[in-house]
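With one protein chain held back, the other chains of the complex are shown just where they sit.
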Amino acid sequence: MKIRVYYEDVDIGGVVYHAKYLHYCERARSELFFSRGKSPVWEGYHFVVSRIDARYHAPARFGELLEVKSSVKKLTPVRVVMDQRVEREGETLFEMEIELVCIKENRPAKIPDYFLEVLR
Amino acid sequence: MKIRVYYEDVDIGGVVYHAKYLHYCERARSELFFSRGKSPVWEGYHFVVSRIDARYHAPARFGELLEVKSSVKKLTPVRVVMDQRVEREGETLFEMEIELVCIKENRPAKIPDYFLEVLR
Amino acid sequence: MKIRVYYEDVDIGGVVYHAKYLHYCERARSELFFSRGKSPVWEGYHFVVSRIDARYHAPARFGELLEVKSSVKKLTPVRVVMDQRVEREGETLFEMEIELVCIKENRPAKIPDYFLEVLR
Partner (left out) sequence: MKIRVYYEDVDIGGVVYHAKYLHYCERARSELFFSRGKSPVWEGYHFVVSRIDARYHAPARFGELLEVKSSVKKLTPVRVVMDQRVEREGETLFEMEIELVCIKENRPAKIPDYFLEVLR
């Protein structure tokens, strides 16, 4: 998934605001579903973040075209662990391991097949 | 209502991103309700924006402390027109006239007394 | 320019936060330059917003694919007035007239040819 760095993304130093990488990665996770004609919110089921371990290697700048790469690392009945990285022309600028919990009615819920078809 | 300009608010030029003034004004409108122990979302009623006429006079910068001033200009059964301005030490940096429509279940609805007590 | 509505864009009502349309339109203005291999920030020259007159017609929702259409309405030596609209399958959800001023070193400056080639 390609993402352009716009005005709204950079801060006073001309580099991407640190929290924006989480936005980029969330867009990429949602797009995994959208690109298959599905939605990450389905019949009350959705994912919430429970853990993020992130490393920042180099800054992205205004106007650059970045790429987000995502892979599922671990899948349990209720949780998904993913590796996501933001690259610029093959160079990793940011990488994180993120753990998500499937939720329905504010409680952890077994990930439905509708989601599993995308995550597997 | 006082608002500090943080990293997330400024763009590449070191000045506040233009759309952020709308965020600041929305916080101030919500705070009108919160400061009276109420909420701008009540029993399904809430406001949506139908029109904004905004003028930008001077930029705000990182670290500055701004003030948002809000006043109700016109009140009809379903709509509110407000004047809002963002000031820095008495100087107006941004001003807008905003029209809001009261909504319930995706349809315009008569503004309930619960909201009117704040807006009058 | 196509824009997907992500988690970060919607608010409590499940519809796009009103200020986000300004973000979308800014991305589209920047992309006018990027798509021609140029940048909207060039040798110290860039644009700042001086006026926005916006109308909200209908809400966009999570997951929808929107389109931003932009056209230059008026061009003076220092200013540009543009019409921008956000559509969903041909239906206009949001439209605005925006006036931008070309700036260099914090002062209004004659729009350089580098920008004019894009705006004309």
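Brief remarks on what is shown
So that you can tell them apart, the chains are marked A, B and C in the order they are listed, and the count of residues begins at 1 in each.
Please note the rule applied: a contact is a pair of C-beta atoms (placed from the backbone, for glycine too) under 8 Å apart; a residue touches a chain by one contact, two chains touch by 3 or more.
All figures in this text were calculated on a predicted structure; none of them were measured in a lab.
Where chain C meets the missing chain, the touching residues are 7-8, 10-12, 14, 17, 19, 62.
The chain not displayed touches chain B at residues 4, 6-8, 23, 26-27, 30-31, 34, 39, 41, 62-63.
Those residues of chain A that touch the chain absent from the view are 12-13, 15, 18-20, 22-23, 26, 41, 46, 48-56, 59.
Methods note: only the chains that are shown with their structure count from here on.
Rounded to a whole number, the gap between the C-alpha centres of chain B and chain C is 21 angstrom.
Work out the mean CA point of chain A and of chain C, and you get 26 Å between them. Shared interface positions of chain B, i.e. residues touching 2 or more other chains, are given as 12, 19.
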